[in-house]
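Other chains of the complex are left out, but the ones given are in their true place.
Each chain carries a letter (A, B, C and D) given by its place in the written order, and its residues are counted from 1.
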Amino acid sequence: MALLYGSSYQIPGTSPGALIAPADQPAGEAVLTLTRFDSGTVEEAPHVTPEDCRTWLAEAADAAALLPALLPAAEGTAGKHSNRPIFWLHVTGTPDADLARRLQDSLGLHPLALEDVMNGGQRPKAELYDEHLFVVLTHADYSGLDLRLFQTSLFLKGNLVISIDAGDDGLFQPVRQRLVQGGRLRQLGPDYLLYALIDMVVDHKFPLLERMGAEIEDLETDLLEDPPADANKRLLKLKRNLLLLRRQQWPEREVLNLLLRGDKEMGIGKKTLPYLRDSYDHTVQLMDLLETYREVVTELQNALMLAASNRLNDIIRVLAVISVIFMPLTFIAGVYGMNFDPQAGWLNMPELGWAYGYPAVMIFMLGLTVGMLWFFRKRGWL
Amino acid sequence: MALLYGSSYQIPGTSPGALIAPADQPAGEAVLTLTRFDSGTVEEAPHVTPEDCRTWLAEAADAAALLPALLPAAEGTAGKHSNRPIFWLHVTGTPDADLARRLQDSLGLHPLALEDVMNGGQRPKAELYDEHLFVVLTHADYSGLDLRLFQTSLFLKGNLVISIDAGDDGLFQPVRQRLVQGGRLRQLGPDYLLYALIDMVVDHKFPLLERMGAEIEDLETDLLEDPPADANKRLLKLKRNLLLLRRQQWPEREVLNLLLRGDKEMGIGKKTLPYLRDSYDHTVQLMDLLETYREVVTELQNALMLAASNRLNDIIRVLAVISVIFMPLTFIAGVYGMNFDPQAGWLNMPELGWAYGYPAVMIFMLGLTVGMLWFFRKRGWL
Amino acid sequence: MALLYGSSYQIPGTSPGALIAPADQPAGEAVLTLTRFDSGTVEEAPHVTPEDCRTWLAEAADAAALLPALLPAAEGTAGKHSNRPIFWLHVTGTPDADLARRLQDSLGLHPLALEDVMNGGQRPKAELYDEHLFVVLTHADYSGLDLRLFQTSLFLKGNLVISIDAGDDGLFQPVRQRLVQGGRLRQLGPDYLLYALIDMVVDHKFPLLERMGAEIEDLETDLLEDPPADANKRLLKLKRNLLLLRRQQWPEREVLNLLLRGDKEMGIGKKTLPYLRDSYDHTVQLMDLLETYREVVTELQNALMLAASNRLNDIIRVLAVISVIFMPLTFIAGVYGMNFDPQAGWLNMPELGWAYGYPAVMIFMLGLTVGMLWFFRKRGWL
Amino acid sequence: MALLYGSSYQIPGTSPGALIAPADQPAGEAVLTLTRFDSGTVEEAPHVTPEDCRTWLAEAADAAALLPALLPAAEGTAGKHSNRPIFWLHVTGTPDADLARRLQDSLGLHPLALEDVMNGGQRPKAELYDEHLFVVLTHADYSGLDLRLFQTSLFLKGNLVISIDAGDDGLFQPVRQRLVQGGRLRQLGPDYLLYALIDMVVDHKFPLLERMGAEIEDLETDLLEDPPADANKRLLKLKRNLLLLRRQQWPEREVLNLLLRGDKEMGIGKKTLPYLRDSYDHTVQLMDLLETYREVVTELQNALMLAASNRLNDIIRVLAVISVIFMPLTFIAGVYGMNFDPQAGWLNMPELGWAYGYPAVMIFMLGLTVGMLWFFRKRGWL
């Protein structure tokens, strides 16, 4: 799968929402972990199936018989968290066609949304289906010079939050820990959990950009002193990575804007909004950083170009000085190496027979050299 | 017909809607295929004439005497598909003036729309005439380095969908197959068929862009290691093709936006809208890709420029080192090749007669060379 | 008059609307032609004066005594064309101060509008004065490498359409012919005549742009194979011409937009609007083409730059290879051309006296050359 | 005072509106001229003081006892000019702190506005204070390569118009002449005088831009034939001047837009609006010109770069041809200048003893040269 292209796609002309896995899908298996918590308790069930989830959810719904039924989109729950248990289903890896179909059947996820999950590489977006809220974000990994982008899909459906992360680096581990430790995350509703996950995806780019910033500054220092041989390559990679990140960052900002403006239907309570606004600020700050970096890298490319051209000038100047000095000298030496016969006529190289011929020529050459050097100094070539 | 210009035009000053074929129209013959289907049956009639179509449509209208007459734009049918047969007339190739006139007479298509069909190379657009909806899209073929663009024109008029494709590569074949296999395409109305055709045109660019993406990444790898001789040419072609595609992509997005916002008059039912929204998302994603590609190709051009300049520096450095070393040496050898007569005076090249003159000169030359090399190493030229 | 600046201007500080000819106005005489037509007849009077026009118009107004008087702006006539005669006054060339004043007096044109006509080089614009509608467009002539721009001014005042064209190439000839031939142009009102003239000005740029497109593609082909010596010059001229055209095209689009949105007051009837919409589409298409051309020409400039740099690399590579091979060889030959006396000591060039000295040196030189070539091949210089 | 920075400023942290002269203010003295006119008479008083003005104004107010009092902002006067005298106070030069304070006291000008007048170099702006309308514009002087910008400040307060021009070139002289000659300027109210002054400031840039346009075209012609040595410098200066002008032109357009949209409060009557609209058109046209110039100059810079690189290629090609031809020849001559002893062995340079050795070598050299030339011609180096 090409890095630039970045996504898979259904063969054009296939029926929409058909849940067929794209041809080049990676083979890794998806692992499901279900966490059930309320303000008092946290339970975690690793390696569950979609059908298990359905059972758990149904039990919880039965237990809270007075609560509105889960599946037909429990409105009114946003913010009014009456200690009803909240479920978080986390999927590591990209679901295959079979798992997608089972998720659709057991949990009522929309086939078009699941298609986006399977294809990966979507633009960040937030869509409100009849059944649930669907958010796509991108999560980046930048170790070494290569940037890898993974799609993170989030669902909010009543008391259930589903996160599907194509990456393999435990992005949501800190959220899980905070959940175990208790605190606000346990007190507030599923929308706050959704916020916490979104915030994690947004904020994890700060250390990444800090590393890039340091890299750029290192390059700047090097460039102005002694441009390293691979400067061109490194700048190109940096620029491309910044472009790829920006492609994600613009719509990511839009997602948060949408969630902020989103009316009640989205299921996000008033208490969560200020936190989302904070995340929105962060996405703006990230855009800012990306733009500045991009401009600075462009400046570095220009400076590298100029440095290369200065260096070339230096080399050619030395070459020119040496050539211009030695060419006339060599020519003179060549003249007196000619074999014209002095005996054939008194005009044939009489200098060769003069008593001071050799020193005179040497002194003339010296004078010529000194004159040349004076000329170069005047021109500023030395 | 110039690739950049991309379209034919009426001679300026001719009366609008006169249906005169442009001078440089390709000679190929247009072939009409009529498909008639309802939820139960599919019938296909190859090589029909516009007059045949008229007959079929009239028969269908008679059969469904209770249904609103076809020609005066059957409103209210959108979405309320009561198993009335739907007709799909597909035209392969560009109609000539005669065919255009017969299409106008038999099926009531608007002459200005038909003029756009005949001239080709229009910007993608959606226009609502009194008689019908008219959509122009572009379909691209990218085999080899050259991009070919074909105009695809779509009409939606009551129960009749007309598609006119100037290309020759069976773009709509998958839709035909899905139609034969049954499914949603047969259940829903003519607006869904229109969507399916539009979706096909939009989505067929994904594989094309994936190929371009792979090409760009190949070039990137090559560039940073050993720029191929034709890198400049390939980048230029890529850039130009991206520009041409983008020229189509912007208005294509607008077309889908317009259809989405289009009120009832356009004849697009509520059930079809979510699918169109999906297509709209795809056009946005395509724009995104095109923009990123364009920026990456620009970066590659900069990198190529820098690589060329680095390479030049390399060559000139070697040239300079060799010249600067050998010029003084050659000069010294030249001096001792002069023919001054040692007998004419004791100052005339006494070195030639010294017992160790030759080794002394050779050792001096060696020392000079070593000194030079030390100087170059210090300057970082080696 | 400078091409870039493109217009004349009143001396700053003169009273507005004073109808003083700008200093550098070309001396050519303006010629007036009046055409009178209704659905049945066409009459043409060449070489009329403004006063003649006034007489004709008055007669027509008298004849149709029931019709609203001409001069105080006949409202309500738009679209309701009751076979009242329509007048078209065409002026070839730029009016001088005298003619301008007579036009003002006889036909009631606004002095500020006439000032714009006389100065030429205005931005395309549409202005509604109390007395009449005033439209300024630009008409381009592109034969040879130089682009010439002429101002075309149009007035719509009741039943009278006035066109003033500073160019000399019979731009409106096709409209005149269609008028003689009859057809829609004779059936519809003065607003349709205005449209026909505008359409002519807009569409005459298509052949021009097609020629430019062909020129660009020729240059592209040449550039990638063997850049012609004047490529730089031709690209510069093209770019400048595109810039000049674009400066006209943006406001031209605005003019058509304004006429489309213009309410009744402008005197443009409902029947003419769809045709104007078509012209608007054409102006958008022209903008699109201009933008794409501009970007492609920029790409060609970059490619030319790269090609020049590649060519330089080629030349320097050959130079370097030859220098690096022959400098050491020449040095060796120089050494054995030194005149040290072998008899002065056994270390003085004993090689010269060896039996195989010469062949040994020649073989050594050959080896050196082969080694160099191997080095260059490894470095990819050959 | 730096040209780029272009303005003075109060030391940060000083109290706003304190009317302290900036440190680097030029020492020139400001001269006040008061003109009093109505439709019948014009009176001019040179070298007045602010206190004189106050007296004159008070007298006029007394004389027209029925008219609304002057100082508390005479509303309702706009457009209804009942032959009340109008006053125009023109100040040449920048007022110092003392004069500013006296202007404030005698004529009731706002201290913040006066601060802007004293500091100079403001962005063009129009501000409505309670007391009066305050307009800042910029007036440019472009003789030689250097652009000088002067601030022009205008006040409209009842029947009084104040103009303060930091320049020294009699910018408003033509307005004064028209005023003396009578005409519309004398008939209409103070708002029309304000318009006439604004129009003067706007239009005086046309000759300036025409000169720049001619300069650019001259450079273009030169560049393509034989780039002058100072082309780089001239282009840089031009570009910088265009940037400086554009920095003024954008807000100037905004000023006119604001005055056009300004409601009654601004004191600009309906009769003056069409004239202001004309000025607005001119500012747009100026922006257009500036943008086009800027783009053309950028193109010229690119062309200059390419021309320089072509020239370099030319020189290096000649150098390479000569080097590549003579290096092998010189080497061959060097070989036969070696002193190997033919008597030491039959392999030692037997060629030297051959009867046709010399002509053979010469012919070989000739052949080599011909071969080289053929090679260069094939490569297109000649």
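Just so we're on the same page, a residue touches a chain if its C-beta (ideal position, glycine included) is under 8 Å from a C-beta of that chain, and two chains touch if they have at least 3 such contacts.
A quick note: this is a predicted structure, and the numbers were derived from the prediction, not measured.
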**Asked** Please state: how many copies of the shared sequence does the complete assembly contain, given 4 in place?
**Response** 5
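Operating definition for what follows: only the chains that are shown with their structure count from here on.
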**Request:** Tell me the angle, as a multiple of 5 degrees, of the rotation that maps subunit A onto subunit D over the C-alpha atoms.
**Result:** 145
**Prompt:** Is it true that over half of the residue numbers where subunit C touches subunit D are used by both copies, so same, or is it different?
**Reply:** different
**Message:** Quick check for the class: compute each chain's Cα centroid; which one is farthest from the centroid of subunit B?
**Reply:** D
**Fill in**
Whole-Å distance, C-alpha centre of subunit A to that of subunit C, is 43
**Prompt:** When the C-alpha atoms of subunit A and subunit B are each averaged to a single point, how far apart are the two points in Å?
**Reply:** 27
**Complete:** subunit B touches at least 2 other chains through residues 305, 309, 312, 316, 319, 323, 327, 330, 334, 337-339, 349
**Prompt:** Among line, ring, star, complete and other, which best matches the way these chains touch?
**Reply:** line
**Asked** Which of the chains touch, listed as pairs?
**Response** A-B, B-C, C-D
**Complete:** Within their complex, subunit B touches subunit C through residues 2-5, 7, 9-16, 112, 122-123, 125, 226, 232-233, 235-236, 239-240, 243-244, 247, 301, 304-305, 308-309, 311-312, 315-316, 318-319, 322-323, 326-327, 329-330, 333-334, 336-339, 349, 351-359, 361
**Fill in**
In their shared complex, subunit A is touched by residues of subunit B numbered 173-175, 177-178, 183-185, 199-200, 203-204, 206-207, 209-210, 213-214, 216-217, 220, 224, 274-275, 278, 281, 284-285, 288-289, 291-293, 295-296, 299-300, 302-303, 305-307, 309-310, 312-313, 316-317, 319-320, 323-324, 327-328, 330-331, 334-335, 337-341, 344-345, 347-349, 380-381
